[in-house]
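The complex is shown incomplete by one protein chain, all other protein chains being positioned as in the whole.
Residue numbering begins at 1 within each chain, and the chains themselves are lettered A and B in the order written.
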Amino acid sequence: MKDYFLKFWQGLWTIAIGMKVTFKHLFVPAVTIQYPTEKPELPERERNRLYVNMDDCIGCLQCERACPVDCIEIETVKAVPGEDLGKTSNGKKKALWVTKFDIDIAKCCYCQLCVFPCPTECIYMTDVYEFSEYERDNLIYDFVTLTPEEREEKKKNYEEFLAKKEAEKAEAARKKAEEAAKAKQEEKKEDKKEETKPEDKPKDKEE
Amino acid sequence: MMYDWLYNLTGSEILAAVIQSLLPLFLFILPFALFAVLLERKVSAHMQDRLGPMRVGYHGILQTVADIIKLVQKEDIIARDNDKLFFNLSPLIVFMGSYAAFAVIPFSSVFLGSNIDLGLIFIVAVTGLVVAGILMGGWASNNKYSLLGAMRSAAQIISYEIPTMMIIIVVIMLTGTLNLYTMSEWQTSYFWNWLIFGGPGFGLAKFILIPFMMMSALILFISTLAEVNPTPFDIPEAESELVSGYHTEYSGMKFAMFFLAEYANMFAVSAILSALFFGGFQSPFGYLGNLFNVPALIPFEQFFWFTAKGIFFVFVQMWLRWTLPRFRVDQLMTFCWKYLIPFAFVILIIVGLITVLL
Partner (left out) sequence: MSLKTEEMILNMGPQHPSTHGVLRLELKLEGEIITDVIPHIGYLHRCFEKHAEAMTYPQIIPYTDRMDYLASMYNEFGYVLAVEKLMGIEVPERVEYIRVIMGELQRIASHLVALGTYGADIGAFTPFLFCFRDREHILHLFEITSGARLLYNYIWIGGVSHDLHPDFLRLTKEFVDYFRPKVKELNELLTFNQIFIDRTANVGVLPAETAINYGITGPNLRASGVKWDLRKDDPYSIYDRFDFEIPVGNGEKGTCGDCWDRYYVRVKEMEESLKIIEQAIEQIPEGDVTSAIPRRVKPPAGQVYSRVENPRGELGYFIISDGSVNPKRVKVRAPSFVNLEVLGELCKGHMVADVVAILGSIDIVLGEIDR
């Protein structure tokens, strides 16, 4: 019987305490903000949309390799001799044309793993967080500063350069052959080496 | 009285009666629902350190209007396996039940739908209709969650009608009338004449009655609260268990009708409480109309006091809703049958003895 009344009383009493708490909060200023009109101040280390400063990119593919979700796609073309690509802001000499630098921001998991290995600090995360799109394709960001024609041109240049080199080699080889017609087979092997070289080279550099 | 005035104006009994019965709906329930929904959202928001609706109009004043426009536009979804007839009928019955209660509520000495002598019994009877509507809706939805919600709701409302009825009997014993208008008139002028303070007349009985009246006001508040399902008693629509109970399957205007009925009910319950225990439309401190000798002012003052009291109790309901967790079905029943009914019964006997002996 005592428990019966005690429980009833406790029920009323604890409800009254709870009501006191909520009533106090009626006069506490709100902690929320009116989002699109008011925006929170973001800390400097904020990790949101990726940005690539192409002036500094040397096309080393470090970020592509660090990405756990493979959202970065890079293609590079070697510059032909005589072309000056300039230097990055921290003094590294650029040797590659970057013809493709796509980041699929829809895939990006904002882990910042791509930012740390970059030797020129050209890829970094900004505090832009409002970039929703109606089309998923619009979320594939192309950072390359070259126009599509220029990209084609660079590729063509390099191919021509290769072809020219090949031709020169062939010329030289022919001359050699003319001079010494005996050692033809060895020269052919050398040609093959030349072909594989351009793709290998950038990788060697990073490692 | 309003009816006589309308009768003189239109010259037809039927027209006068129709207009009179529609007046509370358009003059009161709809504007009140608009207001109450906003109030609820604002109260809850500020209790939770939020701002609540802020976009539509100044501090979101027009938010409810925008919501209603949205609800009207929405597609009315009826699933293939619903019981079409009952499914469509249910929101109407629920709304009708809660709206009909307003017919006898005295908003002021001139503004009341119908001054019938069985006022209190009428309210209890028509709000019973709501149970039928909810059961229909839950059954016709052909959804297990809805069915569970409807079953819970029926059990809950029927159980809680018993303590409500007992307290009403207590009040009847003291006032000797079932007419809400007479009851309000009886608790005249100053707040110490309200029934919660023992009613008019000075004597030993008044002072003995005060604690019992306070208890009965509390019990009436709790048990009528349980009939309108705000949080501690919202097990029929318990959104974390039953998604949203009996109106899970409803959309658009039909959902809006359930919603409207809920808010109308909230006020109806508060109105009954204030009519029974808090002097109804009577002002607690006398009238400005008497002070300045302008009798025409008095009905408006009465209307103000009545809505103020009503809105205060509505606020208390919201306050409770945003403070408390909800009961479980069996605890809800325990609370009713083991606490409220015995208490109400004891009060009934004691008050009976007081009225007989003193």
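Criterion: a contact is a pair of C-beta atoms (placed from the backbone, for glycine too) under 8 Å apart; a residue touches a chain by one contact, two chains touch by 3 or more.
The shown structure was predicted, so the numbers you read here are calculated from the model rather than taken from an experiment.
Q: Check the options A:Cys109, A:Val128 or A:Ala180 and report the residue that touches the missing chain.
A: A:Cys109
Q: Counting contacts across the full complex, list the positions on chain A that touch the omitted chain.
A: 7, 10-11, 13-15, 17-18, 20-22, 25, 31, 42-43, 45-47, 66, 68, 109-113, 116, 125
Q: If you put the missing chain back, which residues of chain B would it touch?
A: Where chain B meets the chain not shown: residues 44, 47-50, 144-145, 148, 231-232, 234-235, 238-243, 322-331.
Convention: only the chains that are shown with their structure count from here on.
Q: Could you pull out which chain B residues touch chain A in their complex?
A: Its residues touching chain A are 43, 45-51, 54, 319-320, 322-324, 338-339.
Q: Of all residues in chain A, which touch chain B in the complex?
A: So the residues of chain A in touch with chain B come to 4, 8, 15, 18-19, 21-23, 25-32, 34.
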